[in-house]
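A single protein chain has been removed from this complex, and every other one stays in its place.
Up next, chain A:
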Amino acid sequence: MMKMKKVAALLLVAGALSACSNADRFGNGDGPGAGGPGAGGIVPGSANDPRSAAYFQQTIGDRVLFPVDQSTLTDEARTVLAGQAQWLLQNTEYTARIEGHADEQGTREYNLALGARRANAVSEYLVSQGVSAARVNQVSYGKERPLEICSAESCYAQNRRSVTVVGGGIPTS
């Protein structure tokens, strides 16, 4: 429920932002969004613009999950990350910030180190797929930024994650 609300809020924000920043291009008709493959009804920067951060987050998938106290990538994680790498190779104007997170089991210091391991595992995978290391940076949040806030394994599983935040992308050409 909480999660759905958040996604809805993000969509609203993404829509509002694109409405503001892209109004001009949308209007004059020669912007890349309008000239692109989805010219019919696609709002540039919105979740149905395949070059937008919102599309990356929702359709490609911006996060992968880890087993307890592990930083090795599961097969499922590799599939998601292969998609992320492909997207980043196509959208070279974006950089990627890899955030490593841990659940609330574990001490603050250990979880910072564990989050760093997770972020690095993701970063290395993206680079192995051809993404330039210069476009990828890492940060660990340890257990400081849980996504789900109940205290049960179902929530912990969602919090043992890395999130790839794409930014710096101004799709101008």
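Assume a residue touches a chain if its C-beta (ideal position, glycine included) is under 8 Å from a C-beta of that chain, and two chains touch if they have at least 3 such contacts; residues count from 1.
Assume contacts and distances are computed from a predicted model.
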{"item": "Listed names \"Tol-Pal system protein TolB\", \"Probable glycine dehydrogenase (decarboxylating) subunit 2\", \"Sarcosine oxidase alpha subunit\" or \"Na+/H+ antiporter subunit G\", with the criterion being the UniProt name of the chain not displayed", "value": "\"Tol-Pal system protein TolB\""}
{"item": "Which residue of A:Leu65, A:Ala113 or A:Ala157 touches the chain not shown here", "value": "A:Ala113"}
{"item": "Chain not shown, touching residues in chain A", "value": "69, 71, 104-110, 112-114, 116-121, 123-124, 138-142, 144-151"}
